[in-house]
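One structure follows; several queries about it will come next.
The complex appears here without one of its protein chains, the remainder shown in place.
Coming up: chain A.
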Amino acid sequence: MAGVVKAPGAFAITPHKVSVCILVNIYASPSQISVPFPFSSVSQHNRLGLYLLALTKSCDDILEPKLDQLINQLREVGGLLDHWLTDHVTSRLSSLSSPDDLFNFFNELRETLGGPDSGVMEDDQVILDPNSNLGMFLRRCILAFNLLTFEGICHLLTNIGIYCKEAISSCSSYELRRVDDSGNDLESLSEYENMDLNLVFKKINEEMEARKRATEQVSFHLHLPKELSTLVEDIEVFADPKSEHNDKGRESSSYASGELLRDVDPNGGVFLSTNWQIQGYLMEQADAIEKHGSSFTLNAFELTLRQLQKLAPELHRVHFLRYLNNLYHDDYFSALENLHRFFDYSAGTEGFDFVPPAGCNSFGRYEIALLCLGMMHFHFGHPKKALEVLTEAVRVAQQHSNDTCLAYTLAAICSLLSEIGFSTTSGILGSPFSPMISVGTSLSVQQQLFVLLKGSLKRAESLKLKQLVAANHLAMAKFDLTHVQRPLLSFGPKTSMKLRTCPIIVCKELRSGYHLISEFCCEGSTMTADGAFSTAWLKNLQKPMGSLVLSQDNGSRNNSNPFLFFTQPSSIPGSVMQLVGSSYLHRATAWEIYGSAPLARVNALVYATCFADASSSSDAALVHVKLIQHLAVFKGYKEAFAALKTAEEKFLCVSKSRILILKLQLLHERALHRGHLKLAQQVCDELGVLASSVTAVDMELKTEASLRHARTLLAAKQFSQAAAVAHSLFCMCYKFNLQVESATVLLLLAEIHMKSGNAVVGLPYALASLSYCQTFNLDLLRASATLTLAELWLSLGSNHAKTALTLLHGAFPMILGHGGLELCARAYITEAKCYLSDPSFSVSRNPELVLDPLRQAADELQALEHHELMAEAFYLMAIVFDKLGQPEQREEAASSFKNHVMSLDHPHDVEDPIQSDTLLNA
């Protein structure tokens, strides 16, 4: 209960602690020799001591290990002594049969402790220092026992009884066997041990088959010879751990959430013993949910959580996990319900470790609840609601002077503003922001966003929240990438500003994101929780010293330990890796926009190779999308579709949409190139549907869908409609400040006018696009705009061919260096056309000047199956050959031309597997 704080982790005495006490007693038995009786060497003695230290450190439990688990651990530690140790522990435990025995036992324990004046003791006597770890533990146990009521002692006694009985009943059968008939059966056992199990099974099967054949109507109660039946039993003994091992190996590799079920289950092999481990487990699962999104199994994990809640009803974090689980499975109502429940119970004080506990006031931190609620609305695509909630979060955080939360909230608002297109925030971003936006509300959304970003960054820096700083740098980079900085003041002295984006600033911001990783390398250790170390050590115990008799079994247990891989403290937390990874993604995107294909590819590749483990599935999918798009543009569709297939397998159900969108994009482009206009329109419509899904309108996708729609119309030669679509698209882009997209749309408009024969109308659009490109440093787009401009000039008449050619040659380095196949081919063809239409140019004198680019173009277009441009190239070639008087080659080119024109007119000859199966899917 939040109001009345219970004594945190009241130390209760349990059977497990009693057995630890027994062990401590053995370790420090009051004898006169330095190495007490059962131990043969000092190192053996020390080893037990270390083990006990680890045990006592991990004693704040939810679930404690059972006796048999303790015995198994003892076997690892005790080495030769394990018999003696386990026997001693069990016999001592079972000798406790009445309350009085317990009293005596704890009295004995007291003798192990040295008095406060332990200075007078002899040197070689083993006496526990009461202030040492073990001594403290003993004292706590004794104190807890003394505080027990008589009823409590009775419970302890019954629990000890159960504890021993369970150990005996659930103790693996080999244990019993070893105790019972260790003498005679051991040899035969080890014999079977080395035998190939499959072989034995096969033999049995064969024998059964043979018997079946011999007696036709054999009953099911096959009377196996006794030997054989015992054989089967023996095999089961060995087969069991092995199958379990396989089982676990598979599950742990696939982040199975079912793990805990077995872990909580008292009969399971591995147990979640400590509070730390439970918390760690939950944290791990939270990461997994966030990473894998909807592929995480909803119901299995829900079951686990329910069980956990039953065991520990006051462990409220379970509700949070449930919220996350529901969130990523798009269950709005349960998510909302669980979020509220979690914060009602925990008052925001549980589970948020990033908040320094020092500044914690007694009134709960409900602002965190608001922050989470805001993010939830954001996730579900209710930006307006999210903004309202986050506004309230800002206000409450300010009121409670929770600066950390404030910084996070501001960052959340920034990402909300930058990701979802608001045309206006007036009325939403109200009074609470006034200290930050002192300039007033006359600013545009973008300017407000900029101010918020700056403020958030400053705040994060002053609070030394490194991850947030890095995230803010990334957001800043993103902002700088697509926005021109304008002076915020509309009056007063203005410094002269270049009205263009600055790639250097973007780079700087991205780079400052990297610093994060180096800082975490130095202080990474403080991030992992204390308890993790002792448990990691406990796990590693099993590694080095296995007893020889059951080595096979040990091996399997080591591998099957699902905790091994995450209890080892890694120096860099996953979230940091994710951040650093996403800075690479940002880089790739930045280069994509700036038009450097190789650099974009390199960065995407770095991400895919180095951060694949840490990345969330949607990010990983994004990188794949980028790489495949690159392939499509530079290598043609065949390779792209092959890659797409592997990607589809990899992200089978995970974030399907992103891969699906890519597939649609590729299909659309290919359909356009091949001239399958109907198909193109269909795919385009599908994209449009995806853009406004149930969750939210994806502005980016929406823009793209209508851009593609305009392109399809253009290809169908419906110029006025295409122009109308493009125009309304431009209006939308302008409204939502999508300036990079505006450049593309303008270019498209120019193209539409050029194709419709209105080159004069097209020119201003091309020029406007060019100026946009210049402002935002979109070099590749600029080159392609220049190309369009050249084409426009060319279509104005042959006397402009020189101008066109100059323009084209200016753009050539960029196009050839970074442009895709289509762009290069277009440039080549245009070059050839320029030459051809230039009256001062004579073909016969310099045929290669024309033929060479045409051949290049034809080659490159081959991969794209771009029939229209190919036809054009071959047509030009035929003309050139005709002029050169080479009829054979002319005929060849002409027939190619004819082929391409034919296939453009009859697009449905080619059967395409991928295309048909998408349509089925869709």
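What we mean here is this: a contact is a pair of C-beta atoms (placed from the backbone, for glycine too) under 8 Å apart; a residue touches a chain by one contact, two chains touch by 3 or more; residues count from 1.
The working rule: contacts and distances are computed from a predicted model.
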| item | value |
| --- | --- |
| Name per UniProt, for the chain absent here [options: "AP complex subunit sigma", "LL-diaminopimelate aminotransferase, chloroplastic-like", "Cdc23 domain-containing protein" or "Lysine--tRNA ligase"] | "Cdc23 domain-containing protein" |
| Sole contact to the chain not displayed, among A:101, A:166, A:290 or A:344 | A:344 |
| Omitted-chain contact residue, chosen from A:54, A:305, A:370 or A:894 | A:370 |
| Hidden-chain contact residue, picked from the options A:70, A:321, A:389 or A:600 | A:389 |
| Contact with the hidden chain (one of A:88, A:139, A:155 or A:883) | A:155 |
| Touching residues on chain A - with respect to the absent chain | 1-4, 6-10, 12, 62, 149, 151-152, 155, 311-315, 336, 340-341, 344-345, 347, 362-364, 366, 369-370, 373, 388-389, 392, 395-396, 399 |
